[in-house]
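In this view, the complex is presented without one of its protein chains, the others remaining in place.
Order as written gives the chain letters A and B; numbering starts at 1 within each chain.
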Amino acid sequence: MSEPMGEPAIEPALTPPLTPGQIRGRRQWPLPKQADPAAPLLQVRNLQTYFKLGSGWVKAVDDVSFGLTDGEALGLVGESGCGKTTTALSLVRLLPTNGRIRGGSVELFGIDLVAKSDLALQRYRWREISIIFQGAMNALNPVIQVRRQIAEPIRYRLGQSEAASQKRAEELLDLVGIPSRRLGAYPHELSGGMRQRAMIAMALACDPAIVIGDEPTTALDAMVQAQILQLLEQLRRELGLSLILITHDLSVVAETCDRVLVMYAGRVAEEGPVARVFTEPRHPYTRKLLGAFPNIRSDRRTLETIPGEPPNLLNPPPGCRFAPRCPQVMPVCTEVVPPEAVFADGVRVACHLYETPVHETPA
Amino acid sequence: MSGRYLGQRVLQALGTIVAIVLLNFLLFRLMPGSPERILLRNPNLSPQVVEATRARWGLDKPLLPDQLVAYIGSTVQGDFGYSFKFRGQSVTSVIADRIGPTLLLVGLGELISAIAGIAIGAYAGWRRGGLVDRVGSGASLVLYSMPYFVIGMPLIVIFAAGLGWFPTSGMTSVGGGDRPFPANLIDLARHLALPLATVSLGLIGQYSILMRSAIIETRSEDYITTARAKGLRDGRVLRAHAFPNAMLPMVTLIAINLGYVIGGAITAEIVFSWPGLGTLTITALSARDYPVLQGIFLLVAVSVVLANLAADIIYGILDPRVRG
Partner (left out) sequence: MSATISVASARSQRWRLRGTRLRTFAARYSGRKDGMLGLVVLAAFTVLALAPDLFVGPLETATRATAHAFDAPSAQHFFGADDLGRDMLNRTVHGARISMTIGLLATVITLVFGVVVGLVAGYSGGLVDNVLMRVADFFLVLPTFVLALILAPVLIEVVGADAEFLGIRATLLVIVVVIGITSWAATARIIRSQTLSLKQRMFVDRARVVGVGPGRIILRHILPNVVNLIVANAVLTFATAVLTETTLSFIGLGDPFQPSWGQILNGAQSSGAAGLGAWWMIAPPAASVVLVILAFTLMGNALDDLLNPKARTRQ
């Protein structure tokens, strides 16, 4: 674990990654009827997800845009409460009862999911976008055998027979490395790492287009964490998974992801290829975040705190939301929301420091 | 289920039963002037019964250990002495005669109310604030506030005295039980209808209120979010994921209530003159027939303790975490 950052460690034994074309081609189940085969896998535009709290709205996700191409892994990072989980769950509208998507679009194969009714959206849940939840102990139903929980979406979403779905569930458990003698286990009978593996198997059940990992390793100890990440990496290369990985651990992103999206207080601060963003952070917040990890490959987990608190999202500051804590704050920052500056190396930054960047290209 | 868990529960139940027997023994002996004053004040007593009672209680011997040993000995053998009111009959036979009708009435009532209450409560909790929730929860709360006789008396006024659909009391018409097969059953059903409705309505509130809150609590669990994320239909999320977990506390309640089947719905039986343990209790009470009262108390208490034990065991079987 001492290689220079920016070059994700690749186990030599792994098969080479699949190309985007291969990934679309090896899809087991037909695309949704309305799908546009030429459209990108996922395009999120100006997403706004608010929570009703008392008399006001908490602007948890405000004007967030990003894309995901086939076989790509995107890391969503930021402090807790910055809206990364809400952003991901908004894709399939898995929000608490007080949450609303107030604007923007989520286009999967060119189909806007925000416009779908609740009933129509069910078609896309798990079959197209599945989720590896954070704490598998609570995310798995305690009174149902793990194998049955994995078989359930195969049985009820893909319409397979009971026997076929049970068999598929066994294959999936084998794929994620759960020994066959644990087939009849209930969640509490498995170790934390095993439960997380079962959760991953469940996420793969319908061969989805996108898998969202919501802090999939946070609750695990360091050894198990490494094993789970290795498993994800292996699955990604073998199956060509398109992955959105939510984490606050930058080293996980550095090892696993192709691109990274840094969020602060419900907005995108910076986005771009992991290698570029981590070697040359442009947003002051990204710099602070990386500065807190002097060597992101080391096993140091003490995050130096950035002075100040994230803003209250019920009533956020009018300009840049990072302005109150920013070391390079300018008068304009407290008044005007910074526009996104796009650089030639594929990095985009929402900061007034780059008002007229040399390499700007039209968005 | 681990043997340790089971053993612990069984020991606990045994301890409680011993304590109940002791309480029953002491209740009539530690009161000032008891038990002679209470036992022998009854004007209905024949000399033989007085003698039998004295011999049974061994009142001439010291309280400890002789009386206690004798009492426990005969209790264990199912001998609860002789009734004051029903001369010459043993308490055991008096109680045995009345147990069937009570089991029929309250057992059926438990069944109906549990099924209906769980269905209403589950739906109300799942669609919180919806029409079923508002109507069902309101009605449940009102029913929960009504003792059996407050439900039963209006039912008689409306359906027996007013509309004349059902008889007002008893379990059979005169000679009704002796009629050939379908007729006797129909006669019984007509007599059973109103008392059964009373018991069912009286119990339904409790079940639906608890089921509703169990479902509401379950609904916010992470695994429900997982089930929704799987794109399962709403009905399947409820049936396959929320329901089995919400049923865990319900099963306990049902099992515990089964223990009260014998203690029954005393006031429901009174209102309809149903010939069960409830009316027997009241008859014994007004005749100050203490041996019968004690017998009933012991029977009810032990069945409640056993039902609690059964609840623990069933819970252990249903919840894989306890089963371990």
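Just so it is clear, contacts are C-beta pairs under 8 Å (C-beta built on N, C-alpha and C of every residue); 3 or more make two chains touch, one makes a residue touch a chain.
Worth saying up front: this structure is predicted, and the values here are computed from it rather than measured.
Participant: The chain left out touches which of the shown chains?
Facilitator: B
Participant: Consider the whole complex, including the chain that is not shown, and state which of B:V21, B:L196, B:L238 or B:V305 touches that chain.
Facilitator: That would be B:V305, which touches the missing chain.
Participant: Thinking of the whole complex, not just what is shown, which of B:V21, B:I95, B:A214 or B:I266 touches the missing chain?
Facilitator: Selected residue, touching the omitted chain: B:I266.
Participant: Can you say which of B:L6, B:L68, B:L188 or B:L285 touches the chain missing from this structure?
Facilitator: B:L285
Participant: Across the whole complex, list the residues on subunit B that are touched by the chain not included here.
Facilitator: The missing chain touches subunit B at positions 16, 19-20, 27-28, 31-34, 37-38, 41, 141-142, 144-147, 149-150, 152-154, 156-157, 160-162, 168-169, 217, 259-260, 263, 266-267, 270-271, 281-282, 285-286, 288, 293-294, 296-297, 300-301, 304-305, 308.
The criterion applied here is as follows: only the chains that are shown with their structure count from here on.
Participant: Which residues of subunit A touch subunit B in the complex?
Facilitator: Touch list, subunit A to subunit B: 92, 94, 122-127, 130-131, 133, 135, 138-144, 152-153, 156-157, 186, 188-189.
Participant: Per the contact definition, I'd like the list of subunit B residues that touch subunit A in the complex.
Facilitator: It is residues 221-223, 225-233, 236, 240-241, 244-245, 248, 318-321, 324 of subunit B that touch subunit A.
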